[in-house]
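Worksheet: the structure to be examined is printed underneath.
A protein chain is absent from this complex, but the other protein chains hold their places.
For clarity, chains are labelled A and B in written order, and residue numbers in each chain start from 1.
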Amino acid sequence: MILKKIKQRAFSNILDSITTLIIISFIIISLTTILKWIFFSANWSVVKINLPLFFFGSFPKDQLWRPGLWMSLIAILSFATLLAPRWKWVPKFLPILWISFAPLGIFLLGGGLGLSPVESRNWGGLTLTILLTSFSAILSLPLGIVLALGRQSELPVIRKASSLYIDTMRSVPLIAVLFFGQLLIPLFLPIGLEINRVYRAIIAFTLFVSAYLAEDIRGGLQSVPKTQREAGEVLGLHPLQITCLIILPQALRVALPSLTNQAVGLLQNTSLMAILGLVELLGIGRSILANPEFIGRYIEVYVWLAALYWVVCTLMALIARHLEKQMALEKRG
Amino acid sequence: MKISYKEIIQALFALFLIILICVLINNISINLTRTGIGFSFNWLFRPASFALAEHPLPYSPSDSYAWALFMGWLNSLKVIIYSLLLATVIGVFIGLSRIGKNELLRVVSAGYITIIRQTPLLLQLMFWYFVAFLSLKETVLKPIGNLLSISNQGINFLGITLSAEFSSLLLGLSVFTSAYIAEVVRGGINSVDKGQWESFRSLGLNDFTGLYTIIIPQALPAILPGLTSQYLNLAKNSTLAIAVGYSDIYAINDTIINQTGRPIEGFIILLLSFLFLNLFISNGMEIINTMITSSKNN
Partner (left out) sequence: MLPIVKATNLTKSYAKGIRALDNISISVDPGEVLVVMGPSGSGKSTLIRTFNGLETFDSGQLNVLGIPLGSNHNEERKIRRIRKRVGMVFQQFNLFPHLSILENITLAPIKVQKKKRDEAEHEALVLLTQMGIESHAQKYPSQLSGGEQQRVAIARALALKPELLLFDEPTSALDPERVNEVLDAMRRLAEQGMSMVVVTHEVNFAKEVGDKVLFMDSGKVIETSTPDIFFLDAKHQRSRKFLNQIKKK
């Protein structure tokens, strides 16, 4: 029975059998090489010694509990989101918790209100990566919604302005937006008003990502039939109420898969700040490699970073998939 | 005539935009006068006085900034076109494996896609450059005799030499984009009605012939838009060249801004360069699209 299944799936004809055999030998060879390397050849001391750096950057040693607490909270929150349907009361609070999560991070990292201030150049590692991602995501979603609605507006001035913004942002590379964000934002601000590199990066990411979110949300808006608006109109609802209560909730549900793809993409793209002077996850890897003590340990550091990114991104994708299913169930019961 | 509230909203919005732009321009001009830079493009014709490792046309440091930028633009175009072709070949292969009958091949290609898509491109590029090429040091790999040699100097294939910078950018961009193209191809083929497979099988065609004569022509309308947007992404991603030291338009622009201290002019130049690159790609795809649709109609 099992043999038959295997035959059907991998050895259905000669060509298939040859492919299967080639792949099997390829897998065996590469797996043994990789495993041998991981367990025997690789020198993981570069990772072990620098573990706090990878997670928290050069945050003051006595204050490490702050990023530590924040990272644990995100882990608990992700877990709660995955398990939420079992506890009736949790789902109501989840959105609020997720939204307050990024400001909480700024408070815990930056200090104030009783916490000793820590300068942003000491923020780093995975903590900074997640801070950049969550803050930019929270800011770009509302901006993306406004832009998407603007692009659909029946008022030509608003429609054209939104289109121009979206199309321009989507035609330039992200690295350029980030680079010029670092250079130009100070020039656009009045003298005396200065904001640090992390906030400049968040502004640049927000401006960039919101243009992409806007297009995904527009796709969602277009998928809502016109008759839904009519049904709201005949009930005497105000156009704004129709948009917020009827059209947008449906559009966002449709757009959810692409929105979460954008979030995963955003997390990966925060790595670009490594070449623009921030020591987020990839940046800290680079500065460790520049340390003469660890020179040449490229493979270990890059493989370790790739694994970390992979785990975080995959977790994000899992949570997103879970939310999508949850919403589909809600609709069907 | 009565003015409707829609017109009032529009006027207010336009006014808000104009004030915003004025405030920004005012701030920037104050800042520029303070630093004494001003705004002009005259410097474009002064000598660049930096060397370029790679330039498709003759170039020397005494040539103008404008010429250096043009070299960068050509370098970008070169790496984009090569990567685009390689990414398409790999992507189509992986995409077809992903839906093929062989279960093992399906699993392997799914693994490929998740590893590539769930890690940052910049990390992959650095991996190619620092691990795959630079760590070779003095060793020269010759996997198929003298036809192909790989070293920390790059790739030499049949006498054609590609620098290590170019090669790692080419491989990094192609591999990264191929994972996305694979998903586009898979989505396109899955969009074709399952009944089409049954009907060509019932006509006695084998899967290969059926795929190329029946399925792919029907899947193309769904594949092409996705492919175009992946190509545009590839073009934008090619600016990560700066991380591996390849002199593309962005890297040269970056150098020039550092030399001249003119970020605003630099931003405008980059914007225009990308406008041209995007037009180039979307027009190219448009031509391919019309070729395909017209050949179908004949």
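Quick notes on this structure:
Here, contacts are C-beta pairs under 8 Å (C-beta built on N, C-alpha and C of every residue); 3 or more make two chains touch, one makes a residue touch a chain.
Only a predicted model underlies this, so the values are computations on that prediction, with no experimental measurement involved.
Considering the whole complex, the hidden chain is in touch with A. Checked against the full complex, the candidates A:167, A:233 or A:293 give a single residue touching the omitted chain, namely A:233. Hidden from this view is one chain, which touches chain A at 227-228, 230-238, 241, 245-246, 249-250, 253, 330-333.
Basically, only the chains that are shown with their structure count from here on.
Work out the mean CA point of chain A and of chain B, and you get 21 Å between them.
Here chain A touches chain B in the complex through residues 9-10, 12, 16, 19-20, 23-24, 27, 154-158, 161, 168, 171-176, 179-180, 183-184, 186-191, 264, 268-269, 271-272, 274-275, 282, 286, 296, 298-299, 302, 305-306, 309-310, 313-314, 317, going by the rule given at the top.
Residues of chain B touching chain A in their complex: 6, 9-10, 13-14, 17, 24, 27-28, 30-32, 34, 101-105, 108, 114-115, 118-124, 126-127, 130-131, 135, 236-240, 242-243, 250, 254, 257, 263-264, 266-267, 270-271, 274-275, 278.
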